[in-house]
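With one protein chain held back, the other chains of the complex are shown just where they sit.
First chain written, first letter: the chains are A, B and C, and each begins at residue 1.
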Amino acid sequence: MAHATESAHRGKAHGAGRYVAVWVALLVLTALTYAVRRYDMQEPWHLVSALLIAVTKATLVALVFMHLWDHGGATRLAVLTSVAFAALLIGLVLVDNATRFPYANPPRAASYQDPAGAPRPPAPAGRAPAH
Amino acid sequence: MPPEGQATFLQHHFPDAPTQEHAARLGMWLFLATEVLLFTALFTGYALYRYLFSETFHAASKYIETSVGLTNTVVLITSSLTVALALHAARQGQGRRAAALLAATLAFGGVFMVLKGFEYHHHFVTGQLPGRFYAFAELAAPGAAMFFTIYFLMTGLHGLHVLIGMGVLGWLAGRAWRGDFSPAYHTPVELGGLYWHLVDLIWIFLFPLLYLI
Amino acid sequence: MSPSPASDAAASAPSYLTADRGMGSWLTTRDHKRIGVMFLVLTLTAFALGGLFAMLIRLELLTPGPTIMDAMTYNRMFSLHGIVMIFLFMIPAIPTVFGNFFLPLMIGAQDVAFPRLNLATVYMYCLGLGLAVYGMIQGGSDTGWTFYTPYSTTTTAVVWPVLLAGFVLGMSSIFTGINFIVTIHTLRAPGLTWMRLPIFVWSMYATSVIQVLATPVLGMTLLLVAVENVFGFGIFDAARGGDPVLFQHLFWFYSHPAVYIMILPAMAVMSEVVQAFSRKNMFGYKAVAMSSLGIAFVGFFVWGHHLFTSGQSTFASGIFGVLTMFVGIFTAIKVFNWTATMYQGSINFSAPFVYFLGFLFFLVFGGMTGIALATVSLDVHWQDTYFVVAHFHFIMVGSTIMAFLAALHYWWPKMFGKTYSERWALVAAVMVILGFIFTFVPLFLLGNMGMPRRYYSYPERFWPLNVAATAGASVLAMGLVVVLIYLVVSLVWGRRSAPNPWGSRGFEWNTPSPPGKENFPETPTFTHGPHEYQTPDEVKHAA
Partner (left out) sequence: MNDLLRRLLFLPEQGSEYARSVDFLHYFVIIATMLGATAVFAAAAFFVVRYRRRREGEVTPRVEPTAFHEVVFVGLPLVLFLSWFAIGFPQYVSLQTPPRDAMDVYVQGKKWMWQFAYPGGPNSTDVLRVPAGRPVRLLLTSRDVIHSFFVPAFRLKQDALPGRYTQTWFKATEPGRHQVFCAEYCGVGHSAMLGEVVVMKAEEFDAWVAEQRRGLVQAQDSAPAPGETFDVRGSLQEQGRKLASEYGCFGCHSVDGAQHIGPTWRDLYGKTERLEGGKTVRVDEAYITRSMMDPRAEVVAGYQPVMPTFQGRVPAPEVAAIVEFIKSLRTDVVAAEPSKGPIYVPVPSK
């Protein structure tokens, strides 16, 4: 029956060998991320390297173990959009907090000078303690 | 390809088996997308509080045992491999082999949960607990309780997923053993496997973000 | 016309309503049409409940001081009104009722891709409804439908049942979304290419995308509030280093896209109505189809326009503000194209079309007041005043309820094979529209005067306009009751309707009215898009 749907199945099963290869690669990357950790890097790089390795590992799992490599189209789109929107939420929340009126965030180690020159107001009382 | 098998698993509203398989897979991927966004809410909290309390988070992560996390990472990665191999076996029609591999996965999941349990136990004894239960005197900086709030929420939700995944895989192993799957029909193994891989994927991010700050 | 028109044989076969009998056959059905009908009953119940709360709100606001209830009860009233209307009525209503019923019919499919999952969504909805009702019996949450922390995490009211209800209803919504997306991808009949899909299907597709991508964040957020409320983990608690505004980010990341979950299905319905009742194909089919996707996409980038006065940074407000300006464009495209569709048409001025006209006007006005709210400096005055209340009722009542009513009238003969009283339908439509105007226009003015929302009592200078709003709401409610009466009457005593009383060329009309249990005895094939009215011989054929 000719159906107006996307071709259902592309590519055929591969040998089990590539799964093992990916497994080895994942182990190596895990070791790598652990090793990198010991190099006390400066802040952004620390996070960046950890995330880069994690993304690489995730991509490997998604492409090979989860067969995204073989199945294209809508499934890939679903993955990409979900990841993109996750990044969107995280990103914009961070942008907000990073550019806020500083006292609207909890006090940070780095002392900040109010542009209007006022001293930091007394530490806010927080929620009234429960009676 | 046994024709009678074909007839039983093809539902009436699908024109043919490949379309049905495609639909099932697409549905599963969409479900995984929702899982990603479910975790995103927590990752957002993580990102925000790590940004606000970067030093404290750095200090607090020293108190969770990296070696356990590392072991668990290896365990989960390996369990992902066994699931992938199980699907491979199911595709070749080797039901028993698939069942054995699934059982192995299950075992790895169990190891993961046991290790996690030890960790949790340690946190409970030392008072490294979320929010108002926090009672760990050694680290009293603002944000320390928040680290453990985030830690427990994220690993807790993840652990819940591991448990659900184990349930699904156990059921699949049973069916595989009975010989329900064939080269023509193995979609359930594929979907269950996808779910398990997602659980692994999330851990791949949780490990460096919580243990290796 | 290639999809075979209802043949006599098919018409005499038992319809989906009569094919199986007994409660059991309904409760275990996997037929998308029956599931649609069940959801019709369920969501209308929710609507009546939410409407009851609305009328109590309006009664209380009849006088500046206490009128019929105390402050705590009032707070619970508007919270439950919002929660019931949004989560139990507006978000599920059109997709689960008309989407379930017509989407497979429109694409020539026998059912949705996962019929069992579809049935499960009914029960999840019932569970959510039950939890919500349980919450009401426990006193009801008093947090507003927005559950802002730290109020929601410190209130003494029992909020967890309602939060859990929100989570369960979210799951139901997600699974409906997944089902529709997969159905549209895999079950289109031969010849039905993407560019031949009815606009209704396109809009449902866009709606489903939002449901799938946004709802999980809400689910998690509601769970976090419940956890915080019960255990005090401190994730939103400033005293423990948490950020109270984080909740608002997470909540609106869902809830702004969610307003498009509420309006896109309305647009879906109205796109069909304007074509059918103007006997014209859609002017700018591609633009209208794509603008749905545009709304779904850009809708995710603008949530911060609810946070302009919350302490959000100026910079972030700027980003969200300017992005919001773009979201209006897609709605504008639709509005202009619908209007242009009427050009050179053959307009049948009956009840669904009257609702369409109301919808059009209220959507433009309500939508443009939305853009006005997004104009950052103006929102500072309007935030949390009745202007906002008026804005969203203009869209949700003025547009979506109109669309829901239009769909009910347009598809009533199709779903139940009965005709209702055309005269009463027109009377009710006029009552609903006039009542609506008198209810919600005063609220805009109250907002301008600065009356904050969620106010149990108010200074006397706001009195006259509040009286006007309450009076309008009574007319609106009466109009709705009239609708309910003549529709129920038509079910029992109504004449049997013609298979296609409107002469519509929407694909769903290719089946008998009401359709048989099996949608299509054999798979249809398509050679052109929906609503093609121009070839003379085909027009003769349909009449």
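Quick note on the criterion: a residue touches a chain if its C-beta (ideal position, glycine included) is under 8 Å from a C-beta of that chain, and two chains touch if they have at least 3 such contacts.
On a predicted model such as this, the values are computed, not experimentally measured, just so you know.
S.K.: Can you say which of C:Ala19, C:Met368 or C:Val467 touches the chain missing from this structure?
M.R.: Here the residue in touch with the unshown chain is C:Met368.
S.K.: Out of C:Ile68, C:Ile137, C:Met195 or C:Val322, which is the one that touches the chain we can't see?
M.R.: Touches the omitted chain: C:Val322.
S.K.: Would you mind spotting which of C:Ala287, C:Leu434, C:Ala468 or C:Leu484 touches the chain that isn't drawn?
M.R.: C:Ala287
S.K.: Tell me which residue among C:Leu62, C:Val158, C:Leu293 or C:Ala340 touches the hidden chain in the full complex.
M.R.: Checking each option in C:Leu62, C:Val158, C:Leu293 or C:Ala340, the one touching the absent chain turns out to be C:Ala340.
S.K.: Pick out the residues on chain A that sit against the missing chain.
M.R.: Touching the chain left out of view, chain A contributes residues 101, 103-106, 115-118, 121, 124-128, 130-131.
S.K.: Considering the entire assembly, which residues of chain C contact the chain that has been omitted?
M.R.: Within chain C, the residues touching the omitted chain are 71-72, 75, 142-144, 148, 150-151, 154-156, 238-239, 244-245, 278-281, 283-284, 287, 308-311, 314, 317-318, 321-322, 325-326, 328-329, 332-333, 335-337, 339-340, 342-349, 357, 360-361, 364-365, 368-369, 371-372, 374-378, 380-381, 383-385, 445-446, 448-450, 452-459, 465, 503, 532-534, 536, 539-540, 542-543.
Following the convention adopted for this analysis, only the chains that are shown with their structure count from here on.
S.K.: Quick check: more C-beta contact pairs at A-B or at A-C?
M.R.: Of A-B and A-C, more C-beta pairs in contact link A-B.
S.K.: With chain centres defined as C-alpha means, what is the inter-centre distance between chain A and chain C in Å?
M.R.: The answer is 34 Å.
S.K.: Which residues does chain A have that touch at least 2 chains other than itself?
M.R.: Each of 1, 3, 5-6, 74, 81-82, 85, 89, 93, 97-98, 105-106 in chain A touches at least two other chains.
S.K.: For chain C, jot down the residues that touch at least 2 other chains.
M.R.: Those would be 181, 185-187, 213, 217, 237, 241, 243, 246, 249-250, 523.
S.K.: Help me check something: in the complex, which residues belonging to chain C touch chain B?
M.R.: Spelled out, the residues of chain C in touch with chain B are 109-115, 174, 177-179, 181-182, 185-187, 212-217, 219-221, 224, 227-228, 231-235, 237, 240-243, 246, 249-250, 523.
S.K.: Can you name the residues of chain B that touch chain A in the complex?
M.R.: Residues 15-16, 18-19, 21-22, 25-26, 29-30, 32-34, 36-37, 40-41, 43-44, 47-48, 51-55, 66, 70, 73-74, 77-78, 80-81, 83-85, 88, 91-92, 142-143, 190, 193-194, 197-198, 200-201, 204-205, 207-209, 212-213 of chain B touch chain A in their complex.
S.K.: Quick one: in the complex, what on chain A touches chain B?
M.R.: Listed in rising order, the residues of chain A that touch chain B are 1, 3, 5-6, 8-9, 13, 16, 19-20, 22-23, 26-27, 30, 33-34, 37, 43, 46, 50-51, 53-54, 57-58, 61-62, 64-67, 71, 74-75, 78-79, 81-83, 85-86, 89-90, 93-94, 97-98, 105-109.
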